[in-house]
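Now for chain A:
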Amino acid sequence: MKYQSQAVALPYFVAAIGLFVGQILFGLVMGLQYVVGDFLFPEIPFNVARMVHTNLLIVWLLFGFMGAAYYLVPEESETELYCPRLAQALFWVFLAAGALTILGYLLVDYATLAKYTGNDVLATMGREFLEQPLLTKIGIVVVALAFLFNITMTVLKGRKTSITVVLLLGLWGLAIFFLFSFYNPTNLVLDKFYWWWVVHLWVEGVWELIMAALLAFVLIKVTGVDREVIDKWLYVIIALALVTGIIGTGHHYYWIGAPGYWQWWGSIFSALEPIPFFAMTVFAFNMVNRRRREHPNKAAVLWALGTGVMAFLGAGVWGFLHTLAPVNYYTHGSQITAAHGHMAFYGAYVMVVITIISYAMPILRGRACNSRKAQVLEMWSFWLMTIAMVFITLFLTAAGILQVWLQRISDSPMPFMAVQGQVSLFYWLREISGVIFLIGLIAYLVSFFVKDGDKPATT
Partner candidate 1 sequence: MSHASHAIADRRSTLLWLALLAATALTWAIGEGHASGPAIAALLLAVAMAKGTVVILDFMALARAPLLWRIALLGWLALVCALIGLAYWKGMP
Partner candidate 2 sequence: MHAAKHTLSPSLPAEPRLAGDLAIWIFILAELLAFGLFFAAYAFARAHDPALFAAEQEALNRNAGAINTALLLTASYFVVRAVHAAEAGRGRQGARWLLAALGCAGGFVVIKLAEYAAAFDAGISLSSSTFHMFYLSLTFFHFMHVLLGMVILGALWLNARRGRYGPRDMNGIETGAAYWHMVDLVWLVLFPLVYVIR
């Protein structure tokens, strides 16, 4: 660790991993509810499990991004963090807000939660992924602004690199686009527009900048390739990500009451969205092939390469599968969307956060890399989780194709619930894959505690 204040990243990473475990457990509960409808009913109904599963994902990724920024920015800026105490305080605020929100979801019914948290003052609840009570939303904004203040001041007083510039752009964009979650026009079409401006412009816009910056940072560290080369790639990737991502939002406007030309604009530009992900994959492999040193942290290199490949497959290829308007006309909101969502989030954002944790955690714990034994276990967890996710995606895709066929294309379309019965075999297979994913995650947790005579791996 080059700067003392980088240490504030540690609790953020720990919290991220902890909430990740929670997310997977609720995912398994929900996966089972697909086939055993009354499992855990009425304690944890399906809609609550789903809300907790998706909200935990977002919260733990935000923890990961914040931790990554606190770790990365001092090192890139070559100066201590502007105010480490603020970062420590914000951690507890954010953790408490997150925990209270999840408890609120689980212990109180949603309407009561809305009543007690001021939803009648400013109605912001009830929209998918943005279900958080008003107080939580305000908390997120306060934490994000204080965090951005801290990070931006650090960058301003130190060295400016393309990595910190891109990271800041992404983080500020993340905060600014979240503001649209406070605006709920009664016009349903407008409402959907603003909803997508948060959801889409996050994951297919500014988050990609954060991802590219984190990936570039780790690649510089583990390959020793010249900063100049990496900078150039970084700028091309963000230009591509922004152009395709921003206009590509149009692929959500097809059926929400927006003008018809969005079917053309959305189809053409979102069809190009795989390109920045492809560029990232080429970038990652190119850098590792040109490496000037053998970094002893093999696990971090594996995660970095895995991010490139899985993000391209999940976000790029699986997104492209159903992005064209004539295809989406049939597949909209089917299990194909779920397949894409799972692999894209895992490949792009889960893996990039684990990449930076894998690189930074040993250093935060006072060593260049973990012991050989710990790394081997971590690499096992990589393969278990990644392969399990590939199978989850494949089974959901199969379920989706069958669903679309039976429910929407066939000459005698079946009703929704009847079709759900027909595809239950795939849901069972998906649940088994989910259990394997959990095993991989447990292996990942254990890898933090493996002792091997405390001898770090050497090349």
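Assume a residue touches a chain if its C-beta (ideal position, glycine included) is under 8 Å from a C-beta of that chain, and two chains touch if they have at least 3 such contacts; residues count from 1.
A word on the picks: all candidates are chains of the complex that A comes from, given by their letters.
Not measured: the values here are computed from a predicted model.
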Report summary line: Complex check, chain A vs 1 or 2: touching candidate is 2
Query raised in the report: In the complex formed with candidate 2, which residues of chain A make contact?
Result: 232-233, 235-236, 239-240, 243, 259-261, 264-265, 267-269, 271-272, 275, 279
